[in-house]
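Below is a structure I'd like to ask you about.
The complex is shown incomplete by one protein chain, all other protein chains being positioned as in the whole.
== chain A ==
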Amino acid sequence: MFRAQKKRVLERTTFGHEVEREQAYPDRLNMYLVPPLAEITLDQFEEWAVDRLRVLGEIETCVFRNIKAKQMEQSVRPLMEKYLPLSPNSTSGGGNKDMQLEEERKKDHYSHFILRLAFCRSEDLRRRFVKAETLLFRIRYLSVDPSERQALLRKYDFGWTPVSDEERDDLLPNLIFASENSSAPFEKTVKSESYFKVPFERVPELIETRRVYMKAGVAYVPSSLQLSLILSEFSAKLERALEITARALPRLDEDDRLVPILNHLSKGFVAPEYVPEGGDHGDGVKAWQVDSLVEHMPLCMRTMHQALRRDQHLRYYGRQQYGLFLKGIGLSVEEALTFWRKSFAKTTDDKFTKEYRYNIRHNYGLEGNRKNYRPMGCQQILSDAAPGPNDHHGCPYRYFSEDNLVASLEGIGIQDRSVLKQVKDDVKAKQYHVACTRVFEASHRTLHGVKSLIGTGVGMESITHPNLYFDRSLQMAKEAEKIEQASDEHAAAAATIAA
């Protein structure tokens, strides 16, 4: 359906003789279920897409920095107003005003569908696009009038069955125990709350966190969680639509005017990812040097290094995470093989060759699909597999108990009570990268004369990648060394003069 539509846009890139079919936009909130029907110029095509991309890009940056919903709205709103405004119906007054409303909504509608083309082309792009679009929808949903929300619910059939008062009263204890807010007045709230029944497949994120009562495959969702339901509908529908578009897209590649624009657009939506400086350290790092470099590693990598030294073993995800990190600091594949061979001291050569060697070489792009893997950033580490009982990978700020975290931090020399408290607060607020940044700051204070390159202050770089932590730490140590040498020479010179 959409493909056919797209074709028309392509075939006639300017408003031709054909009369443009007027599309009415009575509401601001759009679930984007119907593709646009009219044609637009190639210039509009690109301009509108770029404008929407600015907004989505800011949203993704906020996600990347782990910024909370409230703050996110504050930093995205100015961009929304500038590039993707949506005025309420109340501002209409006939004539030009109405034209403007129509134009805003049209731009919103079209730009969304144009970006679908650019972002349907890989699983990763689809996932990120859905996430950013869903957050944009969320910001808008929360900012519109209640009457507009009601209009949305009327317009789209979400397939929710209301729970009768009778059934609700029957299930009351269960509904209460499943509800998130179980403080004293909650019973009253639940009694007056209205509930919907939905098949559990439609609310995976409520199931995932056990926020609703489940019975025989049906989730009982309170209306207070309605937003979550709508958002999951929104993202599920968008996900499906993107997959369909992706399957239809190869045929679009025949059009050489559009492809460059789409390629360009999808590149514009790349979250800032740190590229490690490893390999620039002269001859690289040797296997035997790793132990002496531990002091420059962030807590996650130190934890794995210590576990590796203690157990002479590290489980799969740990080897992946730490192995790629070491690659990032400049360990060549030969040195990596040496390092892991020696570290797995209890393992026979034969077993090592059979079970571990391939994976190490794989990470260096020498086996399998020959992809040269990059070290994992914090975001990936945070979103990948959580550590099991015998694992040591993952972000310690997220997975350590508070006691163990404090003990580990004290172990690396963070004794300052106020710093430890701030770190604990960061962790409670799920601001794991801030916690790590704070630890960097605190542990690099002793390097007199060298300005910290990392910090929690305004405009300072914060930790988003374990290799960034390492590279900056090493860089500071080297500068401190230079200063020390210089002052030693200075002192020596002064001593000579004095003598």
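The rule is short, and it goes like this: contacts are C-beta pairs under 8 Å (C-beta built on N, C-alpha and C of every residue); 3 or more make two chains touch, one makes a residue touch a chain; residues count from 1.
The rule we apply is simple: contacts and distances are computed from a predicted model.
S.K.: For the chain that's not shown, choose its UniProt protein name out of "tRNA pseudouridine(55) synthase", "Ubiquitin-related modifier 1", "DNA primase" or "Anaphase-promoting complex subunit 11".
M.R.: "DNA primase"
S.K.: Have a look at A:T91, A:N404 or A:Q485 and name the one touching the chain we're not showing.
M.R.: Residue touching the absent chain, from the options given: A:N404.
S.K.: Touching the absent chain in the whole complex: find that residue among A:S147, A:S192, A:S292 or A:N369.
M.R.: A:N369
S.K.: Touching the hidden chain in the complete assembly: which of A:Q71, A:S194 or A:N390 does that?
M.R.: The single option touching the absent chain is A:N390.
S.K.: Would you indicate which residue among A:K68, A:R247, A:K421 or A:R445 is in contact with the undisplayed chain?
M.R.: Counting the whole complex, the residue in contact with the absent chain is A:R247.
S.K.: In the complete complex, the non-displayed chain touches which residues of chain A?
M.R.: Against the left-out chain, chain A lists 121-125, 174, 176-178, 180, 182, 200-201, 204-205, 207-210, 213-218, 246-247, 250, 263, 266-267, 270, 273, 303, 307, 315-317, 319-321, 324, 348-351, 354-356, 358-359, 362, 367-369, 371-374, 376-377, 380, 384-394, 396, 399-401, 403-404, 408.
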